[in-house]
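Excluded from the complex is one protein chain; the other protein chains are retained at their positions.
Let's look at chain A:
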């Protein structure tokens, strides 16, 4: 499969991703003890719509406390924001996937309120996974092997892989320009109607090629990374603290790179490294 996006397309994808992270940062700055997950997602949604978002790939999510590590998740309903109240020292994760003019972003933003040593360590270690995934994708290793390498690294770190709790145990999924004509802004099971339509079509086309638009550890991921855009979301947890990043990875026929390096988690690593070096 050939790489289908022009530089202009990529630029627009980047702008939408920036917009998503900007809104997540705004909500993260506003968030404080006493806020519930539902309040946080409502705020996130308002902020995104205010910035020009017309549709959602999936509804925004917010997880607080041990829910960031997906502890005690048994049904898919538990992924939806609930009444959990944020307390001092708690970690949180905001996840949203806005669509603007068919261009989709899907991001994950991890944060904490107050002091949380475990979170600091996890946030620092997250860099290893971002580097590892890019290295392996560049080497065009089969997706299931990259998945296994990420899991092995998580085990070496002494953490748990929380992406295995996601439906289908996915660590990532393909993102395309949404061309569906279904009504915008309509959600079904947490996913936009347009998303479902596009996703369904892709699942069928990719399956015909022996590939999958979903990136997991199973048989259907036993192929080299498909050219296109991948939303990648390694999610690690330790005890009651979880953290993830999610951002777009560009895979061309012969190369790979992260769509944007100017993101909150990447900036955090740079400042920490500078602080250590200084």
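The definition used in the following text is that a contact is a pair of C-beta atoms (placed from the backbone, for glycine too) under 8 Å apart; a residue touches a chain by one contact, two chains touch by 3 or more; residues count from 1.
The rule is simple: contacts and distances are computed from a predicted model.
Asker: For the chain not present in this complex, what protein name does its UniProt entry give, out of "Chemotaxis protein CheW", "DsbE family thiol:disulfide interchange protein", "Short-subunit dehydrogenase" or "Cellobiose ABC transporter membrane protein"?
Answerer: "Short-subunit dehydrogenase"
Asker: Can you say which of A:29, A:156 or A:208 touches the chain missing from this structure?
Answerer: A:156
Asker: Looking beyond the chains shown, say which of A:10, A:42 or A:118 touches the absent one.
Answerer: Only one of A:10, A:42 or A:118 touches the chain omitted from view, namely A:118.
Asker: Considering the whole complex, not just the chains shown, which residues of chain A touch the missing one?
Answerer: Touching the chain left out of view, chain A contributes residues 117-118, 121, 155-158, 238-239.
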